[in-house]
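The following block contains the structure, expressed as structure tokens.
Removed: one protein chain of the complex. Kept in place: all other protein chains.
Residue numbering begins at 1 within each chain, and the chains themselves are lettered A and B in the order written.
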Amino acid sequence: MLTRRQLLQGTGAALVAGAGLPAAIRSAGAQNPAGATRAPLPAPAGQGYTPVITLNGGSLPWTMDNGVKVYHLIAEPAQREFAPGMLVNCWGYNGSTPGPTIEAVDGDRVRILVTNHLPEHTSVHWHGLLLPNGMDGVGGLTQPTIQPGETFVYEFTLRQSGTFMYHPHGDEMVQVALGMMGLFIIHPKNPAERPVDRDFCFMLHAWDIEPGSYRAKPATMTDFNIWTINSRVFPGIDPLVVRMGDRVRIRMANLSMHEHPIHIHGHHYVMTGTDAGWVPASARFPETTVNVPVGTIRVMEFVADAPGDWPLHCHKTHHTMNAMGHTVPNMVGVQQSDLEGKIRSLIPGYMSMGESGMGEMSQMNMPLPENTLPMMTGEGPFGAIEMGGMFTVVKVRENLAHGDYADPGWYQHPPGTVAWKLEGKS
Amino acid sequence: MLTRRQLLQGTGAALVAGAGLPAAIRSAGAQNPAGATRAPLPAPAGQGYTPVITLNGGSLPWTMDNGVKVYHLIAEPAQREFAPGMLVNCWGYNGSTPGPTIEAVDGDRVRILVTNHLPEHTSVHWHGLLLPNGMDGVGGLTQPTIQPGETFVYEFTLRQSGTFMYHPHGDEMVQVALGMMGLFIIHPKNPAERPVDRDFCFMLHAWDIEPGSYRAKPATMTDFNIWTINSRVFPGIDPLVVRMGDRVRIRMANLSMHEHPIHIHGHHYVMTGTDAGWVPASARFPETTVNVPVGTIRVMEFVADAPGDWPLHCHKTHHTMNAMGHTVPNMVGVQQSDLEGKIRSLIPGYMSMGESGMGEMSQMNMPLPENTLPMMTGEGPFGAIEMGGMFTVVKVRENLAHGDYADPGWYQHPPGTVAWKLEGKS
Partner (left out) sequence: MLTRRQLLQGTGAALVAGAGLPAAIRSAGAQNPAGATRAPLPAPAGQGYTPVITLNGGSLPWTMDNGVKVYHLIAEPAQREFAPGMLVNCWGYNGSTPGPTIEAVDGDRVRILVTNHLPEHTSVHWHGLLLPNGMDGVGGLTQPTIQPGETFVYEFTLRQSGTFMYHPHGDEMVQVALGMMGLFIIHPKNPAERPVDRDFCFMLHAWDIEPGSYRAKPATMTDFNIWTINSRVFPGIDPLVVRMGDRVRIRMANLSMHEHPIHIHGHHYVMTGTDAGWVPASARFPETTVNVPVGTIRVMEFVADAPGDWPLHCHKTHHTMNAMGHTVPNMVGVQQSDLEGKIRSLIPGYMSMGESGMGEMSQMNMPLPENTLPMMTGEGPFGAIEMGGMFTVVKVRENLAHGDYADPGWYQHPPGTVAWKLEGKS
């Protein structure tokens, strides 16, 4: 068994090994920390599926080797901008959290190289996939863990379609808490099956990042303070832009520690899939809020038949707020204005607040700790939106000029619409 | 943008404006803080639906204006008696939390005036409704927030039936935490569709109210201590009284921060609806405990075929307790009786307890802080029920003499049954 000393030496070796990787591999799928949504990867000739849009992320390019699709995931530390003004030191894959989305087709033979550039061992479990036991990625049980500097090769044939995930199964609590997760989309063999016009996917997560700090606490179990969609918070999350009449699919995966009930405005949706594949039509029913339990995926579909800006968000009110909202003393109904002067003589700069609720806070330019977002923020066409965290908008537009799926207009703010603005940051 | 000073001045103006409202409007739908269940509002001629019974509340009367149903909601502070002996300073609508239930019919044109008598801005989101984007009630995104003293007019045509909600979408965390929520029931056009004999509805909520205090802390995220059905706790919650053989519908909505698994005794029920409408028969399955996730509605139906008193309650054991149950030191198995005298010489009045569990506490007349309910209480026909919080009873009776749906016997304790009595309060 390794001693701690040997482990640390191993780490050193790993970093050298990592440095020796070809630049092409290192950058394959590398993501911008600023988290722009990347254009979908077009389907290969002969497989003509509609590719997914990974909100504030993108899909992992692959190469072909004798009919095998070869992907390369690099487990490594990754910086992520959660929204302008907040940069977090995470762990992820290929420079990003979540890692890039893996897209493939039922029947494909896939080979996935996993290189470990973390300071500790890891493994990758392919959540929901039907595969040989030795490929299941459970450290200690089905394989030795991947030591720092090592590359492990997973290879298997896909025999299902649907929405799945990948994440570590070694020091899992810590590694997932720090951001190690990604989606694995398998399209049906026949691209005419289960067609949609727009196909979005993202991962829900929760973090405990003390205001003023740059790293999540991996041991927090219940008291999180930042809730993310693909490791971004509102107003840092791109909208889901669709055309009137589009059939839309949204694939939502949750690796946090709490259920997230995701609510859509102005439309009803039905669950058509889980992390085990597709839901038969007879078992479907309409919802406006779908509960996404931990370790599950909920695939929702609807027809976008009402033009406008429709929020899509977690319905736990604290999960659409950023940090600092949960330990504020209760001042509702407490008259403070006459005391403000007296308190200020003791505590310079003291401001009374909260006497009439917290809505006023989104208008105040309160000084915030370094690297910290306002509790509520976002400026819409009619004023302050007073949100944060797991909140974005489905933009249904009648007159989008472009028909090209790869046009950034499909996944970024369309012309003529107001983008979210951060308040309380100069 | 408003300064805090302007906002406070606005508040003053609002209160004056509110004082000027006609008394008729102010009292429309006003609820008794003591929370008696009001008789159902009969369906208008030609619409002949079975009205809902809002447990410990009632429905909002409307007026007709050229074929439009006109409702008036007043957002305002509201006192609520959670059970005899506990009065809470909340925020609500028309003097009550939850606000009055809005009842209408698919196809109706509705106009809803929302007057803001709160000290801060608000807005109303119509959860689950299909409507024009400008009527969606999202402050900043689809409308400016409603300032104190202002009235905002929502108007749209209903084109769906089912169970929906209304709640603020501006400073949402605070305003919902303080009690701002209500149900919106839309009956099918054809009253013969989806018929039931008794149709109950209520909202689940959670509060953090320090023993001895009168106001909930709006920033609490996980550690709540009071769990309510329509802002009442057992034994302050009315029973659901039904006749043997009745087909019963219970519509449960949840705007708290946690899932509430609602368990029924002696019967099985099936989910026939969500906050997006109705569940097709093929997707239904029997349950005795239905999990109601946050921001969702679960509509359950069953035939009352077993006479008796059948509990209906949240199955999280802490949610059928009132405050003070969660930080008690663990004395189970610790022999204290021989130490009681010694400790009492240091702490006058000290009582050893908990040595053999906590059941004894419901029999003890422990001194409680002001405005605080016992942790476990309620006296049934066979002694202490040892409950609190989200607990009530479905009373199935064979020989109810009255057939009139508006008879209080249908929603209050029937003759000959024992009403809950509070223990530990003199």
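Methods note: contacts are C-beta pairs under 8 Å (C-beta built on N, C-alpha and C of every residue); 3 or more make two chains touch, one makes a residue touch a chain.
This is a predicted model, so every value here is computed, not measured.
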{"item": "Touching residue (missing chain; options A:L41, A:A83 or A:L118)", "value": "A:L118"}
{"item": "Residue among B:G46, B:G67, B:P367 or B:P381 touching the omitted chain", "value": "B:P381"}
{"item": "Full-complex contact with the absent chain, from B:A283, B:V299 or B:L368", "value": "B:A283"}
{"item": "Contact residue for the chain not shown (choose from A:P61, A:G140, A:P195 or A:G245)", "value": "A:G140"}
{"item": "Residue numbers in chain A that touch the chain omitted from display", "value": "1-2, 4, 7-8, 11, 77, 89, 118-122, 125, 127-128, 130-134, 136, 138-145, 169-178, 215-222, 257, 259, 274-280, 282-283, 291, 293-296"}
{"item": "Residue numbers in chain B that touch the chain omitted from display", "value": "222-223, 259, 261, 263, 265-269, 282-289, 291, 306-311, 315-318, 320-321, 325-330, 332-333, 337, 355-360, 363-364, 376, 378-386, 393"}
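Heads up, the rule we're going with is that only the chains that are shown with their structure count from here on.
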{"item": "Whole-Å gap between the CA centroids of chain A and chain B", "value": "35"}
